[in-house]
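Please see the structure below; I have some questions.
Here the complex is missing a single protein chain, while all its other protein chains stay put.
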Amino acid sequence: MTAPLNLRSIFIAGVLTVLALLPVYAALTGNYFLLTLFTRIVILAMAATSLNLILGYGGMVSFGHAVYLGIGGYVVGILAKEGILSGFVQWPVAVAVSALIALGLGALSLRTRGVYFIMITLAFAQMFYYIAIGLDRYGGDDGLTIYKRSQFGDLVNLSSKTQFYYLCFAFLLGTIYLVWRLVNSRFGMVIRGSRSNDRRMHAIGFPTFRYKLICFVIAGTLCGLAGALLANHTDFISPAVMHWTRSGDLIVMVVLGGMGSLFGPLIGAVALLVLEETLPVLISAVAGLILPSAATQAGEYWQIVLGPLFLLVVLFARGGIDGLLAKVQRG
Amino acid sequence: MLYFIEQCLNGVQLGMLLFLLAAGLTLIFGIMDLVNLAHGSLYMLGAYFAATFAALTDSFVAGALLALIATLVVGMAVEVIAMRRLYGRDHLDHVLGTFGLILFFNELVRMIWGPAGMTLSLPMEMLQAVQVLPGVFYPLYRIVIIVATLIVALLLYVLVMRTRIGMLIRAGASNREMVGALGINIKLLYTLVFGLGAALAGFAGLMQAPILTVQIGMGENILILAFVVIIIGGIGSIRGAFVAAIFVGLIDTVGRAFLPDLLRLFLSSNAASSAGPALSSMLIYLLMALVLVFRPEGLFPTAGK
Partner (left out) sequence: MDYWQRCNVADALLQVEALSKRFGGIVASDALSLSVAPGELHAVIGPNGAGKTTLISQLTGQLAPDFGKITFAGLDITALPTHRRSALGLARSFQITSLFLDMSALDNVSLAVQAHAGHSFRFWRDARNESELREPARAALVRVGLGERASAPAAELSHGEHRQLEIAMALAGRPRMLLLDEPMAGLGPEESARMVEMLRALKSEHAILLVEHDMEAVFALADRITVLVYGRVIASGAPETIRNHAEVRRAYLGEQEAADV
C-alpha cells in the first residue's frame, strides 16, 4: 500500500466511497432495503476485521469468534430487559464482559496450538451457545427481543437508520485504523513474528504467550462491541448468533477477502453477504434457462453452490480477493 | 437408584456413539493430518441412508447394511474428489474447505430428502425393554447399540494393532515418508482410511437413526462433542478416544439428569431450575478446560505428536 495509485487502493477507495454514500442513495431513492443490508455487512465486517487481527496477523485460527458477537449482544439485550437502556452503560459493560471472557478463553486455549487450538475454541464457543439456550429468563432457545435500542441522549439516535449506519461505519473505520496501528507497532511485530516462527521468537527472547493473549483479548473486545451494534441493528439477540457456523462465516469473510490484509475482511464481508443475496437469484436465472418450471425452486438451494465455492477459494485463491487484485496488478 | 442406573446406561450409550465419531476423526487426523469438519455430514448421511434403505427393503438389518456400504462409498468418493487435494495444506484450509462441504451436504440432503426429516421404525422385538439387572429394565435396542459398538471398537483395535493394514496405518501415522518409501500405494491407503472413518461415522448415524429424528444438521452438534472427546483423549489416540468418549457420555447424561436436583439442595428451586440446564450443559466443557490446564496434550498423548 505504498504506491498511492494502484489497483488495490483504487478498489478499496471505491468500496469505501460506495459505503460512505450509501445513505445518500437510500434517501434519494427511498429504498432502505440496501441500507439495512449494508448496516449488517458493515457490522460483520468489523467483527471480521477483529478476527483478522488474530487469524491473519497472529496465525491463531480461532473457530469461536462469533461468541463475542453473542456476548456483546446479550449484554445489551439483558440490560435492556432489566430496564437499563443507557448506551453509556450498556456498551462499556458489553466491552468489559467480552474482554474478560476473551481473557479466560485465551488463557486456556493459547496453551495449545495448531489443530487443538481450532477444536478448543470451537468447543468453548459451543459451550456459550448452550449457556445462552439455558437462559430461560432471557428467551432461551427463542432469543430475546430488544424493544428499545441503546439510548445515547441527544448525542446519537440509533433508531434513525442513517445515523445508525454512519455510527457503525465509523466504528468499522475506527477498528481498521486501530488494527493498522497495532499490527505495525512493536506489539504487532511480535504477533507477526510469532505467527511466522513462534519457536524462534522464544529463542530470541520473547515470551510470546502474553502478547498473543493480549492480542486475543483485543480482538474479542472489538468483536464484542460489534455484537452490541448487531443486537441494536436486529432489535433481537438469540443463541443462533453464536452458533459455530457463524464463526465459520467470519473465517470465510477473512479468508475470502484476504488474510492479513487490512481491508481484506471488509471486502470479504461485502463479497460473502452480497453473494448470499444474489446467489439464489443467479441460480434461479441459470436454472430458468434450462428448465423454466424449476427456476424458483432451484434458487432455494444456493448453498449447494456456495459450499464448494469455499473449497475452490481454498484450493485456488488462497490469498482471497486481495491476493487476486495484487496478482492482477503485477500482471 | 434405578433411575441412576438407567441414566448411566444412557451415558454409556452416548459415549459409544461419540467414540464411533471420534475414532474416525482421530484416525483421519493422525494419519493424514487432516481436520475434517464434514465428518458430521457423513454421520447424517448414514442416518438418511438407513432410513431410506430400511423403508425400501422393509428390513432394518438390510437397510443398515446398505447404509454402511453407502457411507463407505460416499466417504471414499469425497476423499478422491476433494479431501485428497487438502493433504499437506494448512489446517485453516482444511477447516474452510470442509466447512464448505458441510453446507454442500446439508443442501444436498435437503434437495433429495426434503426439509422435513425422517423417522426410522424398528422391528417390534427391538422395542421391548429387557431386564438387565434385577428390577432394572432397559430398552433392548439401546443395549444392541452398546454391544454393537463394543464389537466395532474391538474390531478396530484388532485391525489397527494386529493386521498388516493396521501396521501400515500406524506406520503412516508416525512416518509418512517411510510408508511412501516402502513402495506402498499411499494414495489408496489414504482413501481406505478415509472410507473407514466415514463408515464409522455412518455406522454411528444409522444406529442412532431409530432413536431420534433424522434431520439436516444432526451431525454438527455431535461433531463438536466428538472434538471435546478427542481433546480430552489426546489427538491420534484411539484408546484415548474410547476412554474419553465414555467419560464425556456419562458426565453429560448423568449431569443433565441430576445436576438440577443437586442444585436444588443449595439454591432456591427457582434459581436451581434456571441455572441447572445451563450449568449441566457446561459440565463437559469444564472437564475439557481442566484437562487442558493439567494435561494440555490430553489424557493419552500419542508419542511424537
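By letter and in written order, the chains are A and B; residue numbering begins at 1 in each of them.
The definition used in the following text is that a contact is a pair of C-beta atoms (placed from the backbone, for glycine too) under 8 Å apart; a residue touches a chain by one contact, two chains touch by 3 or more.
Since the structure is predicted, the reported quantities are computational estimates derived from the model, not experimental observations.
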For the full complex, contacts between the hidden chain and the displayed ones involve A
Touch assignment to the omitted chain, from A:Leu28, A:Ile204 or A:Ile290, lands on A:Ile204
Touching the hidden chain, out of A:Thr17, A:Asn31, A:Ser185 or A:Thr296, is A:Ser185
Omitted-chain footprint on chain A covers residues 181-182, 184-190, 192-193, 196-197, 199-207, 211, 214
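The definition used in the following text is that only the chains that are shown with their structure count from here on.
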Between chain B and chain A, distance of the C-alpha-averaged centres to the nearest whole Å = 31
Please give the residue numbers of chain B that touch chain A in the complex, ascending.
-> 29, 35, 82, 85-86, 89, 91-93, 95-97, 99-108, 110-111, 220-221, 224, 227-228, 230-231, 235, 273-275, 277-279, 281-282, 285, 288-289, 292-293, 296
For chain A, which residues are in contact with chain B within the complex?
-> 55, 61, 63, 108-109, 111-112, 114-116, 118-120, 122-124, 126-127, 130-131, 133-137, 244-245, 248, 251-252, 255, 301-304, 306-311, 313-315, 318
